[in-house]
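Just one protein chain is left out here, and the rest sit where they should.
A and B are the chain letters, set down in written order, and residue numbers restart from 1 in every chain.
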Amino acid sequence: MTALISDSPAVQSPATAGPGRTQRRRPRAGRAVLLLLFAAYFFIPLYAAVDFTLGGSRRNMGHTLSVWTGLVHQEGFTTNLMTSLKIAGGTVLLLLVLMVPTMAWLHLRLPHLRRVVEGVCLLPMAIPAVVIANGILGAFKSWPQAITGSSWILILEYVILALPFTYRSLDAGLSAIPLTTMVEAARSLGASWPTTLWRVVVPNIRTSVASAGILGAALALGEFTIANLLLLNTFPIWTDQAGQQDGEVATTASMLILFLSWLLLMLVSQLGRGRAGKKSPKLRRNK
Amino acid sequence: MSAPSVELVKLSRSFGGVAALDGLDLTVEPGTLTCLLGPSGCGKTTALRIIAGLEHSDGGEVRVAGQDVARIPANKRDMGMVFQSYSLFPNLDARDNVAFGLRMRGWNAAKRRERAGELLELVGLSAHTDKYTHQMSGGQQQRVALARALAIEPRVLLLDEPLSALDAVVRVQLREEIRSLQTRLGITTVFVTHDQEEALSVSDQVAVMRAGRLEQCAAPAEVYADPATAFVAEFIGTMNRLPGTLSADGQTVEVAGRRLVVRQGGTEAGPRSGGEVTVLIRPEAVRLEPAEDGTATVRQAGFRGPITRITAVLPDGTEVLSDVPSASAAELVPGRAAALVLDDAPVMVF
Partner (left out) sequence: MTASAPADVPAGVGEPAPAAAASRLRPAGVRAGRGRAGSARRTRRTRPADLLGLAPFAAYVAVFLGAPAYAVITAAFKDDSGNATLANVTTTLKDPYRHAFFVSIELSVLSAVLGAVLGLALAIAVSGAKRDGFVHRAVTTASGVLAYFGGLPLAFVFLATLGPQGLVTKWLNSAGYNLTQHGFVLWNMAGLVLVYLYFQIPLMLLVIFPALDGLRPQWEEAARSLGASRWQYWLRVGGPLLAPPFLGALLLLFANAFAAYATAYALSTGSVPLVPIQIGSVMSGNVLAGQENIGNALGLWMIVVVGLVVVAYTLLQRRTARWLR
């Protein structure tokens, strides 16, 4: 998790990998038990859910993929899935277009305002989605139906919901590079602002941008609260409605969302590890 | 209570099949400072941590005052340790950091305060007693770390590259303070570093290590002037490598137009009879004089204060470094022809 890279594996001793582990053998058993218990708590429900989607609750003993394969034929499945995917795409796009230049500018020109912007980006945490949904009804009463009654309002609001982790991700990425120096170098070589941003800054914060984007997509795919309260149709909403009729369909669709999110997040994790590997080994000499 | 000696006897340790230490034998005399010097990965830090009890050894013994300490856990060994970085406890101010060991020994608050104050004064930081880690510079942090290690009046003081993370100026200053404290208090000390200049300037004894083994252990002057192996010769200070021809009897070598005696002894078996060899010569043993008919050409002159380091090139392309007193270096400018004269002293060949 930490970007602790030891360049010579020969010299990385167990003692530096964890505090004072040279003469402790007893806790290992206890730790294994603890880890097993937690593993059980987290895996059994997933197993149960997958089993359920494979028809495990039916009287006839066999497992079947019929629910999964039949999913595509469920009424509303494809349309709503497409809708959610489009919303996710739109959210990611808008999020990055808004935040990447903003964060870059913040780091470059207004570093003393970082705290303030961070605070602003944490606001969505202080204002629960339920409340935001409530507020939308009130605040945007006079807005055209084309926006408030469609996926657009969702895209616009999901960007807000994504702000907290987006800020964190981009802030980390921008802090880890010599931003000012790079930009000054680019500008002195004649690059315009958009070119600098696109060709110099973004490639160097690739992982952070990807991270933020992917997390935004995961959020948009799974978001239920606002869509539900605004009576809009997205895939999670459809899942809930389908659930009223058929638990198997609902659970299966949920597992689909889960798998999609999981895949996305694995991507993020892979990116994170890749970036960690690139950190200069010279800077880690604390053996 | 007088300072104990520290002995490492055939110390070995492997990590994942790679031997970090391979039978290290070393004795640190009571009250002296020994430096473990070597490149990264040579095992010096591993050796220190084994002495401290933070690692175990796979073979061999660590003896303090003649007694094997293997059974004694790290927190009972009564050794003070200073780390390279992140030494101090960030939640405690300087005074509480220094007093930590005393607290572990059950001293009451008043006594702890007093002693911590004494030690902070010893390291020149009385004005910083209430400061926290993030309020101190690197040099100050290391001074507090030193005070903290000394507060418990340890039998042995262990320092793991304590100056490596500091700026050059602070580094020089602090190493002299450490050395003078050490001599004043007479604590048996082991100091790990990869910086040979540092090692030479603070130690009573330098132990040069490579790949888990000891190459040479001797006083700084000896390690410099009388290196036991080619590795030591090149690791300490700078060495020129010049091509030479060994005589048939292996006693002399012809190099750069001079016939010099081959240094016998050392721990490496050198070439016995004639052949092409490489000769190691220190820059200060190479003299350059401007001469119209000289075979060497000056390529670069680097002014270093009292000495100027001249880089000259021989006809066959070999580069030679020569340290010349700056006062006589005026005419040795790039492009000038010069005559190379090697001091008539035994040289190392391999």
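Please note the rule applied: contacts are C-beta pairs under 8 Å (C-beta built on N, C-alpha and C of every residue); 3 or more make two chains touch, one makes a residue touch a chain.
On a predicted model such as this, the values are computed, not experimentally measured, just so you know.
Student: One chain isn't shown here. Among B:M79, B:L181, B:A199 or B:L288, which residue touches it?
Tutor: Answer from the full complex: B:M79 touches the omitted chain.
Student: For the chain not shown, which residue from B:P4, B:G41, B:G60 or B:G101 touches it across the whole complex?
Tutor: Looking across B:P4, B:G41, B:G60 or B:G101, the contact with the absent chain belongs to B:G101.
Student: Of A:Q74, A:N134, A:N204 or A:N233, which residue touches the hidden chain?
Tutor: A:N134
Student: Considering the whole complex, not just the chains shown, which residues of chain A touch the missing one?
Tutor: Its contact residues with the unshown chain are 1-4, 14-21, 27, 31, 34-35, 38, 41-42, 44-49, 51-53, 56-57, 98-99, 101-102, 105-106, 109-113, 117, 119-140, 156-165, 168-173, 175-176, 180, 207-208, 211-212, 214-215, 218-219, 222-226, 228-229, 236, 239-240, 243, 247, 250-251, 254-255, 257-258, 261-262, 265-266, 268-269, 271-273, 276, 279, 283, 286.
Student: Which parts of chain B are in contact with the chain that was left out?
Tutor: 52-54, 73-81, 83, 85-87, 89-92, 100-101, 103-105, 133-134, 136-141, 145, 148-149, 152, 158, 165-167, 170
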